[in-house]
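All protein chains but one are shown at their positions in the complex.
Up next, chain A:
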Amino acid sequence: MSLMHASAEPARLPTSTGRVMAWLLLATLPGIATLAWYFGWGVLTNVLAATAFAVALEALVLKLRGRSPTATLSDNSALVTGVLLGVSLPPGSSWWLILVGVVAAIVIAKQLFGGLGHNPFNPAMVGYALLLVAFPLPMTQWAAPHGLFGPEATTLPDALRLLAGLTDPLALDGMSGATPLDAFKHKPEAVMASEFWASSPLPEGTMNAWHSVSLAWLVGGALLLYKRLIGWHIPVAMLGAMAVIAALLYGVDPSHYGSPLFHLLGGAAIFGAFFIATDPVSAATSRKGKLYYGAGVGVLVMLIRTTGAYPDAVAFAVLLMNFAVPFIDYYTQPRTYGHHAPTRGIKVKRLEDETEEPR
């Protein structure tokens, strides 16, 4: 019975779930702002629509489950899921796409499993993966980096029309494009990497935009680390594993494999490492387990990126490692005080007759 609680004391670590989530939202701001700066209003419409849907759907399901929506919504977790899904979608997605994604994330992946804390899979990534598999075309059309106010930029009314589904994104000039990872993935086999990049396969400034966005996520991640909302274990293990594998491949064949920097900054790796894989609910629990979990995500990302069908693979890698979490947890328990060795795995209790010494 502890009658004292850290929440009564000033501390660096936020001491209630609602505030933890609020800090997490704050940490996403640099990333969102940079994304919007390069890719236009479509980013903001995505995020706002996704958070609105997420909160509304969470409230609806809570009501159906007979829980008090206000008490639960104050933990801000629905907002976080909405924001994380919103920034993952191609800028200027239409409302139905966002809605399908949020239903999968909030209703199916989170609330049907029992709500906050009970979801074995990262809700935002369940929504994203479902959309990627079900609607590959709109999900792979990434906006060109025309900025918020540039001459070619999508205007706010245009973005709203896109959201309302009144404009076909493919018809808009500024919307043509692919992510760097996507483009590199579909590089013809005969073309060397250097030739490929020299042919400027992407709209001008795309690489620069992606690098900036990744660095902005890194800033947010640093804030999370500073506030001790996440440990260093998962991001370091994940990015480290990716860097090592990318460096090996690049060292073996630089003409067909991307450089480590390209893999780390060219896609969602930084975002995934700090904001997705670190979701405590669906990640491994012990410190050692987090290292294995993060490294597993990194290895899977590289595996799927180099040999799989999808150019960026953070969502699938995280979901696959979510499956492995119970297993990791059983095998990475710390050594408890007073024990010679840590317990490993789940041991079947033997019946008394079996353990008796042979006569």
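Just so we're on the same page, a contact is a pair of C-beta atoms (placed from the backbone, for glycine too) under 8 Å apart; a residue touches a chain by one contact, two chains touch by 3 or more; residues count from 1.
Keep in mind that, in the parts below, contacts and distances are computed from a predicted model.
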item	value
Candidate names "ABC-2 type transport system permease protein", "Ion-translocating oxidoreductase complex subunit C", "Amino acid/amide ABC transporter membrane protein 1, HAAT family" or "sulfate adenylyltransferase"; UniProt protein name, chain not shown	"Ion-translocating oxidoreductase complex subunit C"
Residue of A:Pro30, A:Pro91 or A:Gly115 touching the missing chain in the full complex	A:Gly115
Sole contact to the chain not displayed, among A:Thr155, A:Ser255 or A:Thr343	A:Thr343
Interface with the unshown chain - residue positions in chain A	1-9, 13-17, 19-20, 71, 75, 77, 115-118, 229, 231, 280-281, 283, 285-287, 329, 333-339, 343, 346-347, 349, 359
